[in-house]
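Below: one structure in structure tokens.
Excluded from the complex is one protein chain; the other protein chains are retained at their positions.
Chain naming follows the written order as A and B, and within any one chain the residues start at number 1.
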Amino acid sequence: MLEEILIYFTIFSSFLCVLFFIRSNNLLVLTILNSAFSLFTCVMYLLLDAPDVAMTEAVVGVLVTIFTIFTIKKAYKNNYVFDENLNLIMLTLTILLAGYLIYSSFDLSVFGAPIFDHYYLNNTGKEIEIPSVVAAILASYRGYDTLYETLVITIAGIGVLLVSDISNQQQSETSDILSKVITRFIFPILIIFAFYILFHGEISPGGGFQAGAILAASIIIHSMLYEIYCSSSYLLRASIFGVLIYFLVGIIGIFSGLEFLNYSILGQKTSILIAEIGIAIAVASTMCLIYLGIANATSKSEL
Amino acid sequence: MMVEMISFIGFIFIFLGIFLCFSAVIGCFRFPDYFCKMHAATLGDAIGCPLILWGVAMQSNSITTALKIILLSLIILIITPTASYLLNKIALKSIAPSDSEKL
Partner (left out) sequence: MQLVNLNYSFSILLFCLGLYVVFSSNNSIKKLLGLSLFQTSVLWFYISIAKVAKAQPPILKCLLVENCPSLYSNPLPHVLMLTAIVVGAATVSLGYALIINFENEN
């Protein structure tokens, strides 16, 4: 009963967020509403028994908000307000589409229907012996998909690097003592927390994606206040190195006569840990690279 | 007996924290000025949120969970005033306090 009330409340709050989002014409208000909507979806994922997805959504929501603010500052320098007019034809067409799709969703199973004979839930304890079924599916049963999705993240980082011009970065240390002191205090705590989530990804909700995003957030907040120490070529090599670690764990099987991504040489738990470390390095480097490309680029027309 | 008393104190803390957060939101709407609104919002975040977390920590089953929650509340106690300080500093640079009703 309490869970249903909480689910209704979260749906109502996110509906209000989306309503104001549609009718708003101020870019800063849009950023705040997007961030609030991300918070409500994170709460919703927790209520729907998905703690891994909730953690990822929480950290990635913060990173997307940072990127949005820097994009607004670089692209639309001081004019945050634009024209917004209601397009009635498009609105009626999309409401009709929504009605049709909702009508066709009545055939789906009831919300909360039980599942029977789930292969991964039954066999993870016997074959892989780690408690977190999500980490087992991600890195072992469906490891092939995860490898190439990490590569997609690296390719997005390469794309940002190709488009933006980061040859002359002007960033000096801020003179604000309080933020520097607090950042110096928080920075090691964040890194320890990121490694804790990485190594506990097999036992509790966590894993490579969340740890990589938290590492990137800690490096971003340090480089917002101090000078930037990492060059873009170093970050690019680190990101590809992360994908390479995951790839090597799969190649070890081929050197022994078995197929790609066969984990029986090193054992399931060690191979999953090495794969998660590779994912974390790739995601952290790519997010830092995207920050470097968006927040510190001088636009091409200002050369 | 001791455990039940700690649980009851935790329940009171949660109630106080919810009341503080709720009054912070009301203050955000009803105060006339930017700096008064920031004061209300920061107080709600920096005092109400740790109170709720301490109440939850008192009502938890194991002591490791309680320790983790108390560490989390310490981090929130450190970060929230910093964020408020940064926002107020930028607002002070861009507008004089006598004009702050327009912000």
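Simple rule for what comes next: contacts are C-beta pairs under 8 Å (C-beta built on N, C-alpha and C of every residue); 3 or more make two chains touch, one makes a residue touch a chain.
Every value quoted in this text rests on a predicted model; they were computed, and no experiment measured them.
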Displayed chains contacting the withheld chain: A
Touching residue (missing chain; options A:L16, A:A36 or A:I72): A:I72
In chain A, positions touching the absent partner: 7-8, 11, 14-15, 18, 21-22, 27, 30-31, 34, 37-38, 41, 44-45, 48-53, 56-57, 60, 63-64, 67-68, 71-72, 74-76, 82-87, 90-91, 94-95, 97-98, 101-102, 105-106, 108, 110-115, 118, 120-121, 124-125, 129-134, 137-138, 142, 145-146, 149, 152-153, 156-157, 159-160, 163-164, 203-205, 207, 209, 213, 283, 286, 290, 293-294, 297, 299-302
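Keep in mind that, in the parts below, only the chains that are shown with their structure count from here on.
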Footprint of chain B on chain A - complex, ascending: 176, 178-179, 182, 185-186, 189
Contacting residues of chain B [partner chain A, same complex]: 75, 78-79, 82, 85-86, 89
